[in-house]
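Working notes for the structure below.
Here the complex is missing one protein chain, while the rest keep their positions.
Going in written order, the chains are labelled A, B and C, and every chain counts its residues from 1.
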Amino acid sequence: MNLPLLPYESSSYAASVDAIFLSLLLLCGAITLAVFVVIIFFCIRYRRGSSADRTHYPSHGEQVGIEFTWIIIPFVIFIGLFIWAGNVYYEMFSPPTDGLAIYVIGKQWMWKIEHPGGQREINQLHIPVNRNIVLTLTSQDVIHDFDVPAFRIKHDVLPGRYVRMWFKATQTGTYHLFCGQYCGDFHSRMAGSIIVMSDLDYAAWLQGSGTQSAPESLVAEGSRYFHSLGCSGCHEGSLVVHAPSLNGLYQQPVPLQSGQIVVANDDYLRDSILQPSKNVPAGYQPIMPSFQGLLSEEQIIALIAYIKSQRNDLPPNSRDQP
Amino acid sequence: MTQTPEMHFIPRENYLNQGKTLVSWLFTHDHKRIALLYLISITFFFLIGSIAAVLMRIELTNPHGEFFTSTTYNKLFTLHGVIMVWFFLIPSIPNVLGNFLLPIMIGARDMAFPRLNLLSWYVFMFGGLFALASIILGGVDTGWTFYTPYSSTYSNGWVIAMAVGIFINGFSSIFTGLNFIVTVHKLRAPGMTWFRLPLFVWTLYSTSLIFVLATPVLAITLTLVALERGFGVGIFDPRIGGDPLLFQHLFWFYSHPAVYIMILPAMGVISELIAAFSRKPIFGYDFIVYASLGIAFLGFLVWGHHMFVSGQSIYAGMIFSLLSFFVAVPSAIKVFNWTATLYKGHISFEAPLLYALSFIALFTIGGMTGLMLASLAVDVHVTQTYFIVAHFHYIMVGGAVMAYLGGIHYWFPKISGRMYPENLARWAAVILFVGFNLAFFPQFILGYMGMPRRYHVYPEEFQFLNIVSTCGLPLLGLGYFLPLCYLGWSALFGRIAGPNPWDAPGLEWQIPSPPPSENFPCIPVVTRRPYDYGTNPDTHEPEETEEESHAR
Amino acid sequence: MKINLSRYLRVLLSLFVLLALTTALAFLPLGAWNWLVELPVAFAMAGLILLFFMKVWSSEPLLGLTSAVGFTWLCLLILLVSLDYISRAWPE
Partner (left out) sequence: MPAEAGAELPNFPFKDAGHQRESALFGMWIFLATEVLFFGGMFMAYIVYRYLHGQAFQEAGAHQEWYLGFLNTAVLLTSGFTMALAVDFARQGQRNWLLVLFGVTWLLGAAFLGIEGYEYYDKFVQHLVPGTGFRFTGSDPSASEMFFVLYFTMTGLHMFHMFVGLMLILLFGGWSWVSPSFLLKPNRFEVLGLYWAFVDIVWVFLYPLFYLVHPR
């Protein structure tokens, strides 16, 4: 039975979180200890009937002075800690652009995880060590929370909206994955594990992750839906229908009919699929049919992965294959 | 401390024997009797909440959760949360000690609206009826926070019945707060200026401001959740563009000020106890007054620190974190001022002071961990874990309940006219302090190691600390059971206390105990400072003379 | 306390004028921003009712202060919650 006081420090910012916590612990511990010692000392020295000297009580002016000193000094120190903690928080909550994109869907009492290569996992996440991992999470029903104590990170997963979070594992090993936001009967059974592997093991895992042949990649699956659901009919240069080309659309500013400029992030793509006439691009008519209720979360994610893969530098012919 | 033990006697005509029949108690207008009605009802609810806590702690001794199913465990922690927050902690000090003492401390005969005061108790019991019905019929498994969309669409517990119960209970808080504010503004005795009010009255006034300004937002939030559950479609429904975060904003806009409702009156009691048992005026009276009002105001600006990881924008998170550091300043002022009050005092270690000292110790630890939670990066790691559970239990159980017991012991002679057994009370305080620390300190470590809260099943490595935490429970139980016994016993057979057993200068100690129904034969004229324990014989320092207090 | 009917009538008349004003302003082609025009008028109407129909004008200042506190706390709530919603769209 080991009693580790600190969980593993195995993500890039885990060390700084622990450093902030320890410095807070020291500062708060010092103040608490000071208060305890002073109280015990006063209680013993000035107990009733003791012959301690009780003259020269600080006048009203001195009291105000004392009051300000023991408030301003700790306050300034704590503001310093606030700024430090704020910086680390900003770093923890702004995902890098070059990370390995993994999609996570929280569902009542399980985590469904999809890798770009098409591998699907339940409550398990295999990731390579020392690489930025960017998770795009959503929930199918209630609020869940992707909580990895060893990485010192957690983020609530909201229904109807994409949430992004990132980490870079620095040590290989298996770490706990919990659901941090109460979500119903088996909230406590929604736990899983994050398996951090060296690059070799990760590549091997990618290949032989299952008995069947290499699984169909997410982008391939997305293009299959893109064509089977009829999206390609309009969005790939049809003469009859005037529809915006999705070529290199991701993260580009899109001028809307209402005059706003919106960045085409994940949320925009999802809204355009489910409620197309909500953000109609300038110069187009709201004629696209809504797919609300027709697509599962997995299909939407696959379609978005396909749209994101439509970059200008791709040779045109590679886009046309069925 | 006590004068020469001349014979004291229970006054023939006092509020207790004014009317013996049940009707005289159930339809009383006397604020003192309503306080006792509240005392009995919240003790009943405290027992229910404690049973749930004991069952949960037993359940958590093994990691695979063999005693109850997950659903039962979820219903238990919801019951514990709802009953303890709304039916014990919020009414405990304001409605029991506040109802009893506020009119007496400001020299009034009764509350401004006596009938509204009685209505507040009936509304409290009516709300309690709904809550108990919801528990007996099948319980609620949403947690005391009722987060949507789980509470509005996916939960299958009796959420509407519980929401109606808390909604009605909210009116009890509003009526009490309204009564306190009007009484303090309009019924102060001549000479009782704002800066001669005892600090307990100041904290009750600040708490009433929060009662009146925060409880309505909870009422509307729970109404909207109940409507959404009833009609199937509502304001927080993500399927029609609703935002679950809006519920969290509205809920925490009430719930953070609510935790200040629970702790502010406790601070008032502690200011009284520390001043009384070191027999000298409180250090920095003005600062503590402005600190109480500061807590009441700043408490409304910081609720976002409950939502750092909930999808709230990181810029809003930073602003709420900065404001949370500001709200810690008034609490720090109070703790430092209490410590300074002990300086050069005549400290005697009766039971109330032991409760007050353990309050200061536990509240300081709770407050300091609060500062750790206010800093963003640490909160991301420890929110929704047992670190949070330990933090708020240190403030609520270590702070509010400890001060409540201290206050009950200190004013027990005034309420019942008899003294409690001194040594037994001191032992109860010590047992409570030790049992509390044994039960809740391990949870800080569990929290930082990452054990999530509201978990029925957890990994094995957390088991040892959970067992240690459960071991603290018997001591905690004993610490609460002892006062129940000896206070009940000494209310009937205790030594007769006389009007002023602590020789304290407060207005409440100038009238016989138990006091007559109309409190004062004639309304007193107040001339002295609030904590004027007589000129300090040892120091020849000119303490603040009358003129200075008039000038203020 | 003599009943000054004329004051009440003048207040009622100005309320009707403000009502017509706010309705007319609504027809301006402001689209999503027409609340910016209508809210001040609504506050003016509420202020008139508050001061004269509810007699805050002629009663002790404590009553006016209480109503002001009520509205201020609502503005605190609106200010801080809208702060979150507005800053959500800012780039990380």
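Following the convention adopted for this analysis, a residue touches a chain if its C-beta (ideal position, glycine included) is under 8 Å from a C-beta of that chain, and two chains touch if they have at least 3 such contacts.
What you see is a predicted model, and the numbers here were worked out from it, not measured in a lab.
Under the touch definition stated at the start, the shown chains contacted by the missing one in the entire complex are A, B, C.
Note that of B:Leu79, B:Ala112, B:Leu301 or B:Ala316, the residue touching the chain absent from this view is B:Ala112. In the full complex, chain A contacts the hidden chain through residues 258, 275, 277-278, 280, 286, 292.
On the side of chain C, touch with the chain left out of the figure occurs at residues 1, 3, 5, 8-9, 11-12, 15-16, 19, 22-23, 26-27, 31-32, 34-35, 38-39, 41-42, 45-46, 49-50, 52-55, 59-60, 62-63, 66-67, 69-71, 73-74, 77-78, 81-82, 85-86. The set of chain B residues touching the chain not shown comprises 18-19, 24, 27-30, 103, 108-114, 116, 174, 177-179, 181-182, 185-187, 212-217, 219-221, 223-224, 227, 231-235, 239-243, 246, 249-250, 516-518.
Criterion: only the chains that are shown with their structure count from here on.
We define each chain's centre as the mean of its Cα atoms; on that basis chain A and chain C are separated by 41 Å.
With touch defined as above, residues shared between interfaces to two or more other chains in chain A number as follows: 93-94. Residues of chain C in contact with at least two other chains: 92. Of all residues in chain B, those touching chain A in their complex are 1, 65, 70-71, 74, 141-143, 145, 147, 149-150, 154-155, 238-239, 244-245, 278-279, 283-284, 287, 308-311, 314, 317-318, 321-322, 325, 328-329, 332-333, 335-337, 339-340, 342-349, 357, 360-361, 364-365, 368-369, 371-372, 374-378, 380-381, 383-385, 445, 448-450, 452, 454-459, 461, 464-465, 536, 538-541, 543-544, 548. Contact residues on chain A toward chain B in their complex (touch as defined above): 1-7, 13, 16-17, 20-21, 24-25, 28-29, 31-32, 35-36, 38-39, 42-43, 46-49, 52-57, 60, 63-64, 66-67, 70-71, 74-75, 78-79, 81-82, 84-86, 88-90, 92-94, 108, 141-143, 145, 147, 149-150, 152-156, 158-161, 163, 176, 178-189, 191.
Within the complex, the chain C residues that touch chain B are 62, 69-70, 73, 76-77, 80-81, 83-85, 87-88, 90, 92.
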